[in-house]
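The structure is given below, and queries will be raised subsequently.
All protein chains but one are shown at their positions in the complex.
Note that the chains take the letters A and B in the order they are written out, and that residue 1 is the start of every chain.
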Amino acid sequence: MFKFFYKIFFASNNIIPIVNSDLEYSELIVLGKEIQNKIKKLFRGSLAIRQIDAGSDNACEQELVALSNSFYDVERFGIHFVASPRHADMLLVTGPVTRNMAEALKKAYQATPTPKIVVALGDDAITGGIFKDSYAVVGAVDKVIPVNYQIPGDPPSPKVILCSLLDILNDFENK
Amino acid sequence: MFIFIKIIQILIIPVLSPLGIGLVRKIKAHFQNRKGASVFQPYRDLWKLFHKDEIISKDASWIFKIAPFIVFTVTLAVAVSIPIFSTVFSDFFVSDILYIVYLLSFGTFFLALAGLDSGSPFGGFGSSREMTLSALAEGGFIFSLLVLVLISKFTNLFAISGFIAASYGQFILPILLAFIGFFIVLLAETAHYPFDNPATHLELTMIHEAMILEYSGKRLALMEWASANKFLIFISLGANLFFPWGITGDGGFVSILVSLLIYLIKILFFYSVIAVVESSIAKFRFFRLPDLLVVAFILDIIAISLIK
Partner (left out) sequence: MIEFITSFNGFVLLFLLLIIGATGSLVFRKHDSWANYWNSFFSIISSLWGLIFSVFVFIGSRNLFFSFKNPFFSIFNISFSVDSLAAFFIFVISLIALFCSIYGIGYLKHFYKKYDIGFFGFFYNLFIVGMLLVVTASNGIFFLIAWEIMSVCSYFLVVYDHHDINNVKAGFLYLVMTHIGTSFIIIAFLLLYKFTGSFEYESIRSASLFIPVYIKNLVFLSAFIGFGIKAGVIPFHIWLPSAHPAAPSHVSGLMSGVMIKVGIYMMIRFFLYLLQPIPAWWGLVLLIIGSISAVLGVLYALTEHDIKRLLAYHSIENIGIILLGLGGSLTFLSLGYPNLSLLSLTAALFHTINHAIFKSLLFLSAGSVINQTHTRNMEKYGGLIKYMPQTAIFFLIGSMAISALPPFNGFFSEWLTFQSLFQGIALLDYTAKWIFVISAGALAFTGGLALACFVKAFGLTFLARPRSKEVFLAKESSFSLRFGMGALAILSLLFGIFSGYVSSIIKKIGQDLGLTYNNFSFSNISFHQDLSINNFSFVSGSKVFVLLLGIFVVVWVIIRYIINKNQKITRGDTWDCGTNLKPRMEITATGFARSIITIFKKVLKPSIQQEIEYHDVDSRYLTKSRKVILTVSDIPQDYFYDPFAKIIVIFSRYVANIQSGNINTYILYIFITLLGLLFFVK
């Protein structure tokens, strides 16, 4: 037990700092109208993300899991993942929308209270990716629910995802 | 001066409780070698939730709408009646131990009903588990406070803290045993390890979170704030009834400041201990939890037999 605590207290800090110059890592695509500044200000201090897997191959989910580890630590920016779309401000959708998940995705969108942001993560979600035109797939996410931002990549690396999220909030400061 | 003290007593628990939650999360983050959100993050979360819209289920009734207000009101009513830093309130409000216990049950009652109201299966079994644990924890709660009552021959909380501060030496063993029982009940009632994981996303492992899954906007903010309040209330009870040094009797400005400072140090210590406990042990299987609550009850009975 005490060896355990000793290891914890004397482990080195290996967190990755994000500075303004990391803006270039962001690969954000704005779709349609950008979110109003008023709403961005509301979410700048605290953003609750609900992650929806609409039939993806888990590559993007692995990168998202890496966001919560001690290197990237998305929580220090006030962003956290929640368990229910009712608690969420942003829906982060991954994967091409399969036919079975189309209805569920729509219900999740309706269950999220306004103001809300929808982000499509990964090439599969943006265009259908390698599953494009398959019989089991409805299509890109914006065929099912209105999407505000897209983050391309197959899958995008955690640093790209993190910088893109901060770009959505226009919140780049030395953290 | 009196007004000033009254205002502080009324406001201190709702104002400090989100800070406490932030502190626990920060310490847990450091245990995981992360930096974590700032300690003021819960305030930002609450502010954002108050400014969001809400969606209420079509199946829910007025009980769902009114429950967050009632739960929050109950925590405020209890917050006013417990000894925090001064005893000037001892004749003013009702401050009896059974009153505190049953008033907190009032809040749990409406919370459980709100979980059932929307007809979601998660809320249903969350309510079932919460009522099971709450029913068993109530015995341990009343009995740990009963030990203090039997030592000090009062059931008024302010009087108890005054008496125990004066006569700690002869009763140290019963007080410590009762404190261990009280600590187990504290973890149960405030939904922390090993009873419940406050940060889980898996509905099958939720107890308290499951009942508030349907809430959004300002009602969610009230529910979260109320649960933070309840956490601070239990910690204040533990700090000020079992280790009651530093509570002033008079209203002088300096003594109030000193007692506030001592109070803040005590609760800081408690928050740290709970954060360490949360980071070190795993959540128990649900049917092992009643054993733990019965252990709390038995420790209290042993403490009763050790008095005199």
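The rule is simple: a contact is a pair of C-beta atoms (placed from the backbone, for glycine too) under 8 Å apart; a residue touches a chain by one contact, two chains touch by 3 or more.
Note that the structure is predicted; figures quoted are calculated from it, not measured.
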item	value
Which of B:A37, B:L136 or B:A275 contacts the chain that the document leaves out	B:L136
Touching the absent chain when the full complex is considered, from B:I8, B:L150 or B:A165	B:L150
Full-complex contact with the absent chain, from B:F31, B:F125, B:F179 or B:F195	B:F125
Among B:I21, B:A37, B:I82 or B:A112, the residue in touch with the chain that has been omitted	B:A112
Touch residues of subunit A, complete complex, unshown partner	84-86, 101, 103-105, 107-108, 110-111, 113-114
For subunit B, residues in touch with the removed chain	50-63, 69-70, 72-74, 76-77, 80, 93-94, 96, 98-99, 102-103, 105-106, 108-109, 112-113, 116-121, 124-125, 127-129, 131-132, 134-139, 142-143, 146, 149-150, 153-156, 213-214, 217-218, 222, 286-287, 290, 297, 301, 304
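In the analysis below, only the chains that are shown with their structure count from here on.
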item	value
Subunit A and subunit B, separation of their C-alpha mean positions in angstrom	34
Of subunit A, residues touching subunit B in the complex	1, 4, 8, 11, 13-15, 42-43, 45-46, 48, 69-70, 73, 75-78, 80-84, 86-87, 89, 111-115
Subunit A-touching residues of subunit B, taken from the complex the two chains share	29, 31-38, 41, 44-45, 47-48, 51-55, 200-201, 203, 206, 209, 213-217, 220, 280
